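Quick notes on the structure that follows.
Just one protein chain is left out here, and the rest sit where they should.
Chain lettering (A and B) follows the sequence in which the chains are written, and residue indices restart at 1 in each chain.
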Amino acid sequence: MPEHSVLVVDDEPIVRESIRDWLTEAGYGVATAETGEQALEMVKTQDFSVLVVDLRLPGKTGLAVLEAIKAERPWIKSIVITAYPSSETAQEAKRLGAVDYLLKPFAPDDLERLIDDTLAAIPPEATVTTVEKAPAEAPVAEAIAVRETFAIDKKDLQSLYDGLAASAEVLGPKAKKGKFVFDRIKRFEELCLDYDVTVHPPANCLRPPHETLLTMKLGDVSAGEPVLDASPRVLFGVHPYDIKAIELLDEVFMTAHPDPHYITRRQNTVIIGVDCLHPSANSFASSMGTHQTETGFDLLLTDIGSAVMVTIGSERGAQLLAEYTGAREPTDYEIATQKTLRDAAVEDYKLHLDVARERLPKLLEDHYDDPYWEEKSENCLSCGSCIMVCPTCFCFDVKDEVSLDLKGAVRVRQWDGCMLSDFAKVAGGENFRHGKAARFRHRIFRKGKYVLERYGMVGCVGCGRCISACLPDIASPVEAFNAIAQRAKAESARRLISKVTPQPDLYAPQPAKLVRVEALAENEKVFEFRFDNGDSLGHRPGQFVEVSLAGIGEAPISISSSPTREGSFELAIRNVGNVTRALHALDEGAQVGVRGPFGNGFPIEALEWKDLLLVAGGIGLFPLRSLVQYVLDRRDRFGRVVLLCGSRSPKERMFTDELSEWKEDPGVEFHETVDGGDASWKGNVGVITTLIPGIDLSPAKTMAVVVGPPIMYRFVIGELKKKGLADEQIVMSLERRMKCGVGKCGHCQINGVYVCQEGPVFTLAQLRNLREAV
Amino acid sequence: MSKPKVAFFDFTCCEGCQLDTLNIDGEALVELLDAVDIVEFREVMSDKAGDVDIAFVEGSITRESEIPRLKKIRERAKIVIALGACAHIGGINCLKNHLAMEDAQRIVYGEDAEKYDTIPTRPIGAVVPVDYVVPGCPINTAELLRTIKELLLGKTPELPNYPVCVECKMAGNICVFELGMTCLGPVTRAGCNAICVSAGRHCWGCRGLVDDPNLNAQKDVLEKYGLSVEEVLEKFKIYNTCTTEGIK
Partner (left out) sequence: MSSIHINVHHVTRVEGHGNIVLNSQNGKIEELRWEVPESPRFFEAMLRGRHYNDVPHIASRICGICSISHSTASILATEAALGIEVSEQTTLLRRLLFNAEVLESHVLHAYCLAAPDFLGVKSVFPLVKTHKDVVLRAMRLKRLAYRLAEILAGRKTHPISLMVGGFAKLPEPEQLVALRDALAESLTDYDATVELFASLTLPDFERQTEYIALQDEDDYAFISGKIASSDSGTAPVSHYLEVTNEFCVPHSTAKYTKNNRDAYMVGALARFNLNHTQLHPRAKDAAGTLRLRAPCHNPYMITIAQIVECVHATEDSILLIEKLLDRGLEEESIPSEITAGRGIGAVEAPRGILFHDYTYDENGILTAANCVIPTNQNHNNIQKDMEALVPTILDRSEDEIRLALEMLVRAYDPCISCSAHLLRVSFTNDASTGNDPQKS
């Protein structure tokens, strides 16, 4: 029967046939039975996912059928239909495992939807298809409820082992010299499922220390013959952290250039996991989230003492369970015991990560140059023990071995790793990761950052094997992570409670006097302020201040004058809100409060010695004026200066005297336009973008700075890109609601950045990564 | 190269390395004889030869009179390969270096001490330039065969530059430090497949040290596991007297 097939049991032919027609049209495979007995016979030889059964049947009742199905084929989902509802039958049906209960008459849609939902509750299959070498008479188990848990008797483990060992090599944990090793299990009695950790990880079976890749003939230019190992294996007793490690290896080897050697082994390997109820003293799997798993296995066992719980992870697992054990529904007590044991195991971990593991990548990145790496690796022997016992390591070297007659050769890969001294050495002699400290750091970065960023899965599963294996006791990743976290804390300890010297006046404005105010346009004025204590503002062009009027409020205003003009600073302000309205009402001599300057300002260092294309749209001129004055005050440090200004109309032109100055200035190529002209206007008319095509630029040495309303950006940037400017060469200033100015209140966020801290000036390159920016 | 002329020579040694060369698997030996011309091998042949392409030299230099003979071999051979620990790093014979020469002779020779000719043991590389090495006490014959094959192919034979620990892990061994023993594996050059640990013992360091061994760390580790400083130095003495003194 095709996958997801439905068995319909009803004694009324009309019901049977119509349901069959609906479901067949909906794409399901459907079979029908007249009686309960017939249904039970069919279930023995054909596989179904769903049973639709009428409660009233001649002979065996629907409920009896439910009970029998639950015992023999527990993974079949049952839906009960009946024309005679009663709460008792409903309850009984539920107790016997029915998924739901439909009253006749019901619409085809209802049934279809219910079946869809029922089947959707079965999670999609794992991407690895296990190619099993099943014996001829194996009962074909169906697509069943993966992740469902059943209970089996302990003795069933032996029959499971016997069944598997008959046709596959079984490897599992066994005792050796007071430790546990993952090795060939020749007799069931050797298997020790209650263990803390094996000296070497089971992943070694999937990526062995030596592996022949190709057989070749010398002097023959044709490709070698790949050598693949398809012998069937069973890993019986894999702890969750090792399962997680194998999932990582799957990701590494099965995606983007799938590796046939690994894949062949993997597809012929059955994984039977076992819960780790007694973690080793060096394990920190709970901190890495690998102490339990819901994926990556065919079966997962939990020994609860009185029985063994088995969770199904794949079809293959379900098949094995059906074939070799008497699996049954677990009792509530058993389910509770499993949970209790698992929770208790979590308490047993002795080593813990002191910082949330999601923070590790950034934490490590910020401490790339920390002296910790040098200090800790002083005693490193470069012996490779840490990487050789690691379940998530997978680097290798490739060598050719020839026969003595120099006719044939094999190409072999063997384990290699970043902690060995010559790993990054090339034939010419240069070693690109020279020195213990660099190698030591690289390994920790692999485990905490690089693997996660590249493969999306944690790079260290916290098994603790490297901690045991390292003779000078330096290999522990959790110790390194915690040490770096401690460093970070130590650095931020300067900002920490008693250690901190607070700025009491962080939010307290400094008094400044309004020395001059001048109208610019209908709603815009320019204000000149001087601090009462005579201090200069000490700002960079492009920064902003917070201006306060006590009782009214505080508003962020761009600084419009250059820091080169000392003593006072100018703010051009448009009347738009409460604070700005109140400011507009001030007379010269009035007092305001000023905090700042804030923000990053224009990147003067990137602009110096370049040709500049400055584009000011409307009141974008307010912040840009600060830059223009600065550039003109230091004219010899810049190349060409092309200044484009645009206003909506001639009446709305501002700083007109200065505009004329700039027009006359031989050091400035000044172009102006208005969106819409009037009778007196003799200049360009058109949006500011129209000015750009006519400008001749050397794109390689030009930096463009653009400030204006949001709508303008898109078009201007388009024209600038046409001119051949790269994203890094286009600088913009963004506006957001800003309040505190010190990166605390949160209003100015664009994705992860604070405009008052990392902005308001950004390059287009930076904005490409900020999805909310444009 | 066309069938190269290969010869075996020995100085002060137990001849075990040459013996093991003869013990390579029968079929491989026949193949070897097809691939190279063994023109001199005193232990098993009566023939003598003139110039040779590859000279394998076993044994260390312990007497003044051995030096001219070694120099003559260097003159006759295009390539000289040190065979085994005695030739490579002095081997067991270096233990005698710890007795002051006078004491050694007196203990052993009595009143005729000064008639006896003995000098501190040296590897052959301390007397003549040596091109390649097959280390170990005894050698790993697979490594010998590989060296010959690589020379036949025009490759530069290379030894692994990582410690025995790597091969121990590949062999699936439990680290002997965890079993109450101590071991020189962490600073000893691999290439032996960790045979001694796999056979139940520990590494004595017979293949010499890796290029850049962290000897201080190794001493710290051994002390951490219960050895006194003297005991640690005793461990290194057995094979690595010359290497720890920087004598190559």
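The definition used in the following text is that a contact is a pair of C-beta atoms (placed from the backbone, for glycine too) under 8 Å apart; a residue touches a chain by one contact, two chains touch by 3 or more.
Just so you know, these numbers come straight off a predicted model, no measurement behind them.
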Within the entire complex, the undisplayed chain is in contact with B
Option from B:Lys3, B:Lys78, B:Lys155 or B:Arg201 whose C-beta touches the chain left out: B:Arg201
Residue of B:Pro138, B:Pro157 or B:Pro213 touching the missing chain in the full complex: B:Pro138
Residue of B:Asp53, B:Glu66, B:Glu143 or B:Glu167 touching the missing chain in the full complex: B:Glu66
Give me the subunit B residues in contact with the hidden chain, please. 11-20, 22-23, 25-26, 29-30, 33, 38, 41-47, 62-63, 65-66, 69, 91-93, 95-96, 99, 104, 107-112, 115-118, 137-138, 195-196, 198-201, 204, 234, 238
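As a convention for this text, only the chains that are shown with their structure count from here on.
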Given the complex, residues on subunit B that touch subunit A span 28, 31-32, 34-35, 145-146, 148-149, 152-153, 161-163, 165-166, 169-172, 174-175, 177-179, 185-187, 210-214, 216-218, 220-221, 224
Mind listing the subunit A positions that touch subunit B in their complex? 176-179, 181, 183, 199-200, 204, 209-210, 378-385, 388-389, 401-406, 414-415, 420-422, 436, 468-469, 471-472
